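First the structure, in the form of structure tokens, and then the observations on it.
Removed: one protein chain of the complex. Kept in place: all other protein chains.
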Amino acid sequence: MAALLEVRDLVVEFPTRRGTLRALDRVSFDIAPGEVLGVVGESGAGKSMTGAAIIGLLEPPGRVAGGSISLRGQRIDNLPPREMRKIRGKRIGAIFQDPLTTLNPLYTVGRQLTETMRTHLGIDAAEARRRAIGWLEMVGIPAASERIDAYPHQFSGGMRQRVVIALALCAEPEMVVADEPTTALDVSIQAQVIALLKRLTREKGTSVMLITHDMGVIAETADRVAVMYAGRVAEIGPVRSVVKAAAHPYSAGLMASIPPLTHKVDHLPQIDGAMPRLNAIPTGCAYNPRCPHVFDRCRVERPELIDAPETKAACWLFDSHAPRERSHV
Amino acid sequence: MNAISRLWDSDLFWSFRTTPTAVVSAVVALICIVGAIGAPGLAPYNPFDLASLDLMDAFNPPFFMEEGSLAHPFGTDDQGRDMLSAIMYGARVSLFVGVSATAFALLLGVLVGLIAGYAGGAVDAVLMRIADIQLTFPSILVALMVDGVARAALPREMHDHLALYVVIFAIGVSDWPRFARTVRGSTLVERNKEYVLAARVIGITPARIMLTHVLPNVLGPLLVLATLNLGLAILSEATLSFLGVGVPPTQPSLGTLIRIGNDFLFSGEWWITIFPGLALVAMVLSVNLLGDWLRDALNPRLR
Partner (left out) sequence: MFAFILSRIVQSVPVMLAVALIAFVLFSFVGDPIATMLGQEFTPEQRDALVAALGLDQSIPVQFIRFVGNALRGEFGLSYRLSRPVADLIVERAPATLELAFCASLVALAVGVPMGVYTGLYRRSWISRAFLTFSLIGVSLPTFLIGILLILVFSVWLSWLPSFGRGDTVQLGWWSTGLLTASGLKALVLPSITLGLFQLTLIMRLVRSEMLEVLRSDYVKFARARGLRDRSIHFGHALRNTLVPVITIVGLQLGSIIAFSIVTETVFQWPGMGLLFIQSVSSADIPVMAAYLLLIAAIFVTINLLVDLLYYAVDPRLRAGRGH
């Protein structure tokens, strides 16, 4: 099946006073229609940056300095702002982390829903209101026809995130970028919100790019996983394979640090050292100073994504023959 | 030599060297200050020496106009007084009042802030409530009020004698609350730190703790506040003097010069009022810009 979203060699740079920082360095992946791609990694690995680049909302002075982002074959990374605006919300929705701050406190939730639909769908006010009530019901807001005129502060955090989901989906986009959608929520309602997101997107056939550092959420929700490290994709593959049989030493370390649910352990293994800062990424593989399997080539030459047993990993361990052409996933 | 090179390399100085506005402001401020302080030695004439005044020289326009001459680059006033000299002497009075009033506000504010922060409780509540109420009113109104009261309370001759100090007092009193707030905030933070508790246990006096531990922590913000306040204080003095209730006529400040010159605006001798005005703006603007730069460079948590 043709990919819905294709990200190819995406480079995002931040010019600063002391030189240009490369926040994303040749990131490539695809998302198929209806697929849920989980994106994991430590903070600062570039997960959110990738999401922001896709919806065209990089914080200035950050900018796409190379590569391409295509939606159904159409380049969207170099569209004029006016055109990109028509894609945001309409074809690519977004869900942000903190529902307490993503809703405008001075507008009723109904107004925020109807303005989004009227902007993109060309429907009249009455129809928009009718659909807005429908959406609130769909995301599980009780007494939706009354609550539509309530202000965000009159909802609990979990309810607000449901409203945010309704807002992201109400113009029926083909995909949604969900950036840590449950991190700010109470643990007890995280599962409900994820289940809601999963159910709605499956019903509508919406693809999801699910950015999170919660492997539990990924294991339960994602079809495939991309592991990011220092602005690069370290490994990408089906969720079971990455969780159970990660090929890249970094992903393997990351998975080993997840507490098992089945039995108690005295202490969890952890990866020594810290992710390098953007202005001090080592040559070769970015992970080489922390890698237990490091060898000379890792310090000199940067690995591209290579076929590993069950996934693709940017690691020289899996380079069975001489340096080969770049492969895409 | 070592100290100078350390200063040159310090972050603060680096920020200064690389901010053109700061350098230009500093140069302008320096010219104003040197011109003001050094007026008796540097000014081409002595505007108070009545013998040197020649009514034949009255209303000379500035040098770039017809009939102007470089003998009086900024022209002369109705009595033939050289405007440049008058401005330099006037700036001297303005600067003196501004600096003294700021120093007074600073001392009062620091004292009140330390007491309020250290004593806490009712003392703190009362002092800060006073500061709040006073901050509701524009400081120029407070200064006017204090000045008016002093006028009513002091016998006339005594007031004339003390007018300069009354103005300093009035402006200083109108500006203390901001200093007090800053100091109080830091005092509250420091007061509960363990080393202060420890110092108290071994019997070090509160006054000593305040001076050695709390004050150094607020020097940065206080410096910024004082710089910005200096600009405001100079403006307040000029405003009071312009309104005719400021410094005594025997010691004219820039504000006084502007008020006197204002009478000649309609007869065409604009320079008598505009040049003192420009001098005032140059002084205040450069001090304000320096204050802004200092605030950004030190980046204390100021509102």
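Quick notes on this one:
All chains are identified by letter, namely A and B, in their written order; residue positions are counted from 1 within each chain.
Here, contacts are C-beta pairs under 8 Å (C-beta built on N, C-alpha and C of every residue); 3 or more make two chains touch, one makes a residue touch a chain.
In this text the structure is predicted, and so the values were computed from the model without any measurement.
Though it is not drawn, the left-out chain touches A, B in the full complex. For the options A:Arg88, A:Arg290 or A:Lys312, the residue in contact with the chain missing from this view is A:Arg88. Among B:Met128, B:Leu235 or B:Ile260, only B:Leu235 touches the chain left out of the display. Summary of contacts with the chain left out: across A:Ser28, A:Thr102, A:Asn288 or A:Thr311, the touching residue is A:Thr102. Screening B:Ile31, B:Ala71, B:Met158 or B:Leu265 for touch with the missing chain picks out B:Leu265. Touch with the hidden chain on the side of chain A covers residues 55, 57, 85-90, 93-94, 96, 98, 101-107, 115-116, 119-120, 147, 149-151, 153-154, 164, 167-168, 171. The omitted chain makes contact with chain B at the following residues, 133, 136-138, 140-141, 144-145, 147-149, 151-153, 231, 235, 238-239, 242-245, 258, 262, 265-266, 268, 270, 273-274, 277, 280-281, 284-285, 288-289.
One rule holds for everything that comes next: only the chains that are shown with their structure count from here on.
For this pair, chain A with chain B, the centres built from the Cα atoms lie 56 Å apart.
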